[in-house]
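What follows is part of the complex, with its chains left where they were.
Per-chain numbering from 1; labels A, B, C and D assigned in written order.
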Amino acid sequence: MAIIAPSLLAANFLKLQEAVEMVNSSEAEWLHLDVMDGQFVPNISFGPMVIEFVKKVTTKVCDVHLMIEEPSRYFEQFKKTGADHINIHIETCPRLHQDIQQIKAMGLKAGVAINPHSPAWLLSDIIRDVDIVLVMSVNPGFGGQRFIPHTIDKIKEIKQLIVEKDAHALINIDGGVTLENAAEIVAAGADALVAGSTVFGAKDPVAAIHKLKNA
Amino acid sequence: MAIIAPSLLAANFLKLQEAVEMVNSSEAEWLHLDVMDGQFVPNISFGPMVIEFVKKVTTKVCDVHLMIEEPSRYFEQFKKTGADHINIHIETCPRLHQDIQQIKAMGLKAGVAINPHSPAWLLSDIIRDVDIVLVMSVNPGFGGQRFIPHTIDKIKEIKQLIVEKDAHALINIDGGVTLENAAEIVAAGADALVAGSTVFGAKDPVAAIHKLKNA
Amino acid sequence: MAIIAPSLLAANFLKLQEAVEMVNSSEAEWLHLDVMDGQFVPNISFGPMVIEFVKKVTTKVCDVHLMIEEPSRYFEQFKKTGADHINIHIETCPRLHQDIQQIKAMGLKAGVAINPHSPAWLLSDIIRDVDIVLVMSVNPGFGGQRFIPHTIDKIKEIKQLIVEKDAHALINIDGGVTLENAAEIVAAGADALVAGSTVFGAKDPVAAIHKLKNA
Amino acid sequence: MAIIAPSLLAANFLKLQEAVEMVNSSEAEWLHLDVMDGQFVPNISFGPMVIEFVKKVTTKVCDVHLMIEEPSRYFEQFKKTGADHINIHIETCPRLHQDIQQIKAMGLKAGVAINPHSPAWLLSDIIRDVDIVLVMSVNPGFGGQRFIPHTIDKIKEIKQLIVEKDAHALINIDGGVTLENAAEIVAAGADALVAGSTVFGAKDPVAAIHKLKNA
């Protein structure tokens, strides 16, 4: 059974409390928080202030995904406002090892996020240092996109890398996860699933989370 | 009587709809929306997605303040999601005249924002082209700061510049506006007041808006 | 027989029309257009305006090579002025998959360009999405350089990758292609050859194109 | 009588030699060359290579206008390929005094370009060091725009600054100069006029140059 991480990006921002409380009442373990700066990705979503509000209500693990340039400038601020995990992109971190150590030294779980075009093997020298690999199965920046098929192969490659390197990272899949493809994704090796519109667009979001978990 | 522009930055983001509806029910004319990218200012607030939600509920003019690098990349997106005004910073716009024309060509009101250290005279060759001068009376990036006293002089200088140049821009003051200092600010020449914690931190926000308006 | 793509960079810019008409009268299928911004490469060549003039005269496919930072800002402009192909560099595109999809969504062919030091397998997760791989056999930025010998190995590796991944991309070689080495390059797996001085520096450019094609 | 500087940006790039020879045969003293990098302005025009070709044919002074980031990186290259004047923007040169000295130390004339929104007084501490002030009367980046009316005031202010500071800089006006407004511009204090479409869009460009000169 996969860990489910509903993404707040797909929630109704007029009534965030309700959205967060719905997640509280569900089987989801994590709450996925997509931070975008309009530089690394062509969209601005939200930042520490919104997370601070969410933290007051949520009972789940805050899984923060930084789609921003030079993320290390903001590690401290995100920790203060409630992040439990910080995921950063290999594509924008020329000093990735240092950044990962810094996240872990703050007592948080560290994840490395990887864009659709980046090969799995690029992770070979960092895989033993991270707690999570966040595999982008759509292009980062917007919700509601379709799952990129070759992600299935990539999940398998990353799984194999984890085994070979005797690493312990969880594989989390972000983008286009649906009730239809969740089983195949988990079968390929995913440990966790981010889900946005599949959850928040459902008539019964709590039930959708249950179904994803049991896919 | 000044135009009042409550800043959503000070609202409860767990219950944005209530905050927006409170403003709807008040005498405020504008709703001030502070967009920060973590690059031009050391904070990330929110972007087009949040504004799109706000737009569904608000009956007020959406006064968007872009504290971001190269803002022209996002004009179209902010227009689509509901901006009525777009304010951009003279400190980060080497092609300011072009950017202002572009905002106006989209049918929106254009404002130029000016940081505390930038002299009023820097506006001399753009003042006739803008609809609004957004005078930062605190440093951009965070709510809850105290009004910088020399802003009073700056308001007077900008007012004088507007008269000299036969311009029509409104002067909007952003930061540290309180029930105590509002009258002095208006007397110095302000046409509009942004107010964050003074409104959203009040027991009766609608009454606070009323008092600001009649300061 | 390889596709031949004469590079306008080596033409006489005082008489571009003659150069374009010479190519029209030849067996070349593509016209290669090298756009440099002085940031990604240490030279500024030309941009959309020149391409718009070329498009008025050429009867060939316009194969545009963007050696510029953040190329996605200019996709629309290059499409409007006549690009049929847009090639972008893996070295400067942290969101390469998205950029490639965007080019294809505009109805153009999309190419990924790869610098001499970048390994072929960096393309493993994008090769199925592109129409062209533009292999730099010299360093981008200037015409008239000598072919880097290890490119032969790289062509073979990319060919193998295409086969393994069941991809359909054409391999185009850019830099230092001569009448002497063309046959070896094609034998290694190249589908297309960019040629600058070999064509425009020849006494009979049309004949040079013919010879390259039959190398 | 003003110096006339036809801007090659408005010429037919398919037949540059004809355009340059037309200017040779005219009363124009300077040939204006607009270099854009797609970063400082939202367009890429052309660079040193095109200027090198132009230099082979022109008999006029090459007045190069760098609309590029960090222009000092390219001074040497532009000198080599034929620049007689180099104009750089105050908006993108935090070390403007040094850059101007560097241009002059290479034996070239140095100009400072100023965008429409920048006040004339910003030039007060550099005016004595430059040979030319290039006043943008449209926004840099594209040809064919209309003259911004407040430029007339700005020309007068710069003229006054030159007198006050006992400086010797020539005032050159760039953008939207026509047969209709040339006289007023010269009367305000302009020493030179850049003209693009007014020259190259005319039936008789040589005659248009003559008329501008005698406006």
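Keep in mind that, in the parts below, a contact is a pair of C-beta atoms (placed from the backbone, for glycine too) under 8 Å apart; a residue touches a chain by one contact, two chains touch by 3 or more.
Computed from a predicted structure; not experimentally measured.
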Note to self: Copy number of the whole complex, given 4 identical chains are placed, is what?
What the structure shows: 6
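As a working rule, only the chains that are shown with their structure count from here on.
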Margin query: Moving step by step between touching chains, how few steps can get you from chain B to chain C?
Written below: 2
Next item on the list: For copies chain A and chain C, work out whether under half or over half of the interface numbers are shared, and give different or same accordingly.
Entry: different
Note to self: Taking each chain's centre as the mean of its CA atoms, which one is most distant from chain B?
What the structure shows: C
Checklist line | Equivalent of A-B within the choices B-D, A-C or C-D, defined by over half of its residue contact pairs recurring | finding: C-D
Checklist line | Whole-Å gap separating chain A and chain C, where each centre is the average of the chain's CA atoms | finding: 37
Check: Taking each chain's centre as the mean position of its Cα atoms, how many Å separate chain C from chain D?
Finding: 34
Checklist line | chain B residues counted as touching two or more neighbouring chains | finding: 73
Check: Graph of touching chains, which shape: line, ring, star, complete, other?
Finding: ring
Note to self: Show me, using the given definition of touch, all chain pairs that touch one another.
What the structure shows: A-B, A-C, B-D, C-D
Note to self: Residue numbers of chain B touching chain D in their complex, please.
What the structure shows: 72, 90, 93-98, 100-101, 121-122, 124-126, 128-129
Next item on the list: Spell out the part of chain C that touches chain D in their complex, as residue ranges.
Entry: 9, 12-17, 20, 35-39, 42-50, 53-54, 56-57, 68-69, 73-74, 77
Margin query: Could you list, by residue number, the parts of chain D that touch chain B in their complex?
Written below: 40-42, 89, 91-92, 115-121, 139-141, 148, 150, 154
